[in-house]
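With one protein chain removed, the remaining protein chains of the complex are shown where they sit.
What follows is subunit A.
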Amino acid sequence: MTGKAARLIFWLGTLVSAAIFLWMTYDFHLQTPKYTHTDKLTEEVVAGKKVWHKYNCNDCHTILGFGGYYAPDMTKAIYRLGDNNIASIVQHPEVMYKNSFRKMPQLGITEPETRQLIAFLRWTSEIENRKWPPQDEKFVEAYKLRESQPQKLDKVHLVLQACGGCHTFEHQGRNVGGDLTAIANRITYDRQTLINYIINPQSVRPGVTMPPQDVSLQTAGVIADFVLSLRSTKEVKQ
């Protein structure tokens, strides 16, 4: 090969690749409103993105798969955890991860910041990124199903999704608020009181640490039925 041919390879390779790349960048900008729903990209979402940066969340958590690998990916976190769980976690990590093998720092995030962060994560969760990460897809489907038709849900699934952020059930879920079977055997509430308790715990037991749950009356009813069904019946001695 001559020196001239080598130079030609250099310029041709570089320029061809750069041209393709720049064209694809142009097209990326044309298409990004469609893939990321920029019409929903409100000031609240942008404020939430600033909160995400301010507390350096991204150096422990990945988002879209990028960042630190020390904590779960946040791309679809809304579907996995729901608004209330995220709020509880970011404001009281020391409580939520009291029994966990891995801790999250108490960052001092304010309430308005928490709301903005949730708006940001909700917007992020709707980015059309080919159903990635794969392990969260089941949460996405369950969430959408739950939103559309709560009466048809598998109860165990529903309870684990909604309550599993704090309660365990058959060794699954995060153990902050106690095991559901144990609770079912402890409480003396009837169905309606339990529904009231789920929607606003303070109205039934002032001072309790459980946060109000953002669920419809119908969903609360499904959960209450499930919890009450866990009560063990007394064995009949023969």
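Assume a contact is a pair of C-beta atoms (placed from the backbone, for glycine too) under 8 Å apart; a residue touches a chain by one contact, two chains touch by 3 or more; residues count from 1.
Heads up, the rule we're going with is that contacts and distances are computed from a predicted model.
Undergrad: Unshown chain, UniProt name, "Nitric-oxide reductase subunit B", "Protein FixC", "3-oxoacyl-[acyl-carrier-protein] synthase II" or "Autoinducer 2 import system permease protein LsrD"?
TA: Matching the unshown chain against "Nitric-oxide reductase subunit B", "Protein FixC", "3-oxoacyl-[acyl-carrier-protein] synthase II" or "Autoinducer 2 import system permease protein LsrD" yields "Nitric-oxide reductase subunit B".
Undergrad: Touching the left-out chain: which of A:31, A:110, A:192 or A:209?
TA: Considering the complete complex, A:31 is the one touching the chain left out.
Undergrad: Using the touch rule from the top, list residues of subunit A that touch the missing partner.
TA: 1, 3, 6-7, 9-14, 16-18, 20-21, 24-25, 27-29, 31-32, 35-36, 38, 41, 46, 49-50, 52-60, 62-70, 72-73, 94, 97, 100-106, 120, 124, 127-130, 132-135, 138
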